[in-house]
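One protein chain is absent from this view; the other protein chains keep their places.
Entry: subunit A
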Amino acid sequence: MKKLSARRRHPLAAVVVLLIALAATGGLYTLFAPADKAKADETAQSLAIDEGKKLYAVGCASCHGTGGQGTTDGPSLVGVGAAAVDFQVATGRMPAQQPGAQVPKKRNIYSQAEIDQLAAYIASLGAGPSVPTENQYNPEGADIAEGGELFRTNCAQCHNFTGKGGALTTGKYAPTLEDVDPKHIYEAMQTGPQNMPSFPDTTLTEKNKKDIIAYLDAVNSDKSESPGGLELGGLGPVSEGLFGWIFGLGGLIAVAVWVAARTAKAKKS
């Protein structure tokens, strides 16, 4: 220690300290710095954001403002996250065709790559839920019965027992969930689009969401079966009553007319 202490005023001491400091910083940097791939990703990310910004300027900015800050025609998109963009654009809801009670689902004209770019741009405006990965929303192996219970507790009020949809106030509605992509169901729960409340992971955990998706997949998709025969829209007593009146009683009256017309009375000559 004495040696070091004695040479601390050596003319070259500053240079040595500087070299040691530089070596340490450089060494730590090479140790911790992301690999080349990450470097490339970062550029890709900023590239996606740039591309997304261009798409945004064309398709979205007229309502949501040039920087996503929102206008009187559309809400702010700061913090809505990539999941919201992926849901809204991939289901064709956004860009909206016209203002109205609710923006309906329609054909999506963006490619998934473009949607990802848009999502990247919106995500760059503020932190929000990201697009779920496939093992988050894949219904394989989830608990269907549990999902049913969760669905009836949290979703059925608006979407009906099995997700056939229902009416909300003044022309708004909860859409049918029949054959909706599991990814979009997941994103909708996560982000709460339009009139829907959001169910973040603190409310419905990732597993809960998966169970709900599995339940819908079992009871309201093209592979779900109706053990009782024709489902009649799955709307319950209203459609059953209509069917009963028109085909049930209507058919029986037709039979009655037929029976009454075939009578034993003597033929008119």
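We take it that a residue touches a chain if its C-beta (ideal position, glycine included) is under 8 Å from a C-beta of that chain, and two chains touch if they have at least 3 such contacts; residues count from 1.
The working rule: contacts and distances are computed from a predicted model.
**Student:** Which of the following names does UniProt give to the chain that is not shown: "Cytochrome bc1 complex cytochrome b subunit", "2Fe-2S iron-sulfur cluster binding domain-containing protein", "ABC transporter permease" or "Multisubunit potassium/proton antiporter, PhaG subunit"?
**Tutor:** UniProt lists the chain that is not shown as "Cytochrome bc1 complex cytochrome b subunit".
**Student:** Looking at the full complex, which residue from A:24, A:44 or A:145 touches the chain that isn't shown here?
**Tutor:** In the complete complex, the chain left out is touched by residue A:145.
**Student:** Of the residues listed, A:174, A:189 or A:204, which one is in contact with the missing chain?
**Tutor:** A:174
**Student:** Even though one chain is hidden, which residues of subunit A still touch it in the full complex?
**Tutor:** Counting only subunit A, the missing chain is touched by 101, 143-146, 148-149, 152-153, 156-162, 164-171, 173-174, 215, 218-219, 226-232, 234-245, 247-249, 251-253, 255-257, 259-261, 263-265.
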